[in-house]
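One structure is given here, and the rest of the page talks about it.
The excerpt is restricted to a subset of chains, each kept in its original location.
Note that the chains take the letters A and B in the order they are written out, and that residue 1 is the start of every chain.
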Amino acid sequence: MSAPASNASQPMMTSPGDMFNLDNPVFCCYLFWATVLVVKMLLMSLLTAVQRFRYKIFPNQEDLFFKNLEVQFDDPHVERVRRAHRNDMENILPYFIMSLIYISTNPNATVACNLFRVASVARIIHTLVYAVYPVPQPSRILAFATMLLITFYMAAVVALRTLSFI
Amino acid sequence: MSAPASNASQPMMTSPGDMFNLDNPVFCCYLFWATVLVVKMLLMSLLTAVQRFRYKIFPNQEDLFFKNLEVQFDDPHVERVRRAHRNDMENILPYFIMSLIYISTNPNATVACNLFRVASVARIIHTLVYAVYPVPQPSRILAFATMLLITFYMAAVVALRTLSFI
């Protein structure tokens, strides 16, 4: 008869409140794949550092760890990784917010979880074909477009749901 | 007499918990305008792509979709859009987090919603006068300062509220 028990046996929610907790499998799936993408993004910093040491290209005076070096920019191996990293920031960071707030609309669990999975795997592929081992197009464009379209879909769902609050 | 019914008829909250759900009009307003800004930011990627194809400026060997092209950087038309896009990342992404956590302080609904509206419209104007059709200053500075000051205001509210947790 206690209040918590009656809440647990409640057959369905009348309001889609309280989505952001570990009882919600969609939020748990978001947690896992957002974590994967955060780690992937941070590894880009380390990949840039690897390239800098490999080709001895350092942009700051205080970073010249080897003798007879000068600061240098515009090395193609370093810049390729930096462009891939910047592309991550341009796409994954807005996706983090978009997919997080999309959860609040109480989406179908199967749809939402698969969107998170596909978008995350697509960005891992994007990094591989851009920064790790360059592959002919359209591989990179397809990987890029996958997360972009998924983010646009989530944006459409959220915007239609909240249009009256414009 | 059931617990849900008594919650629904509860006249006012004693604690500002549970702000992040669709029953909270401030959160709904955030959802709508954050979605608008996410879409606006992602369109910057497409605008960069448009400029790259228009002026045939590609930074990667595998992107040379036309014959007799070489990789090229520092084209003013492409770089202008990229600067506007970077400025978006510098300002809108921190704003997303700041305005999201500002909601948890249970702000006045009219104030909060209008801050979201003004900040979002200001950044749309910023993009128009920076990347789409360059306009003399101080139009861009004013658009930039609007969201900046709103974010600082929200930061002050949140920091004062949580100062004891330093």
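The definition used in the following text is that a contact is a pair of C-beta atoms (placed from the backbone, for glycine too) under 8 Å apart; a residue touches a chain by one contact, two chains touch by 3 or more.
Just so you know, these numbers come straight off a predicted model, no measurement behind them.
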{"item": "Subunit number of the complete homomer, 2 shown here", "value": "3"}
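Keep in mind that, in the parts below, only the chains that are shown with their structure count from here on.
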{"item": "Between subunit B and subunit A, distance of the C-alpha-averaged centres to the nearest whole Å", "value": "17"}
{"item": "List of subunit A residues in touch with subunit B within their complex", "value": "3, 6-7, 10, 14-20, 74, 79-80, 83, 89-91, 93-94, 97-98, 101, 104-106, 130, 134-137, 140, 148, 151-152, 155, 158-159, 161-166"}
{"item": "Contacting residues of subunit B [partner subunit A, same complex]", "value": "2-4, 18, 20-23, 25, 27-32, 34-36, 38-39, 41-42, 44-45, 59-63, 65, 73, 85, 89, 93, 96, 100, 113"}
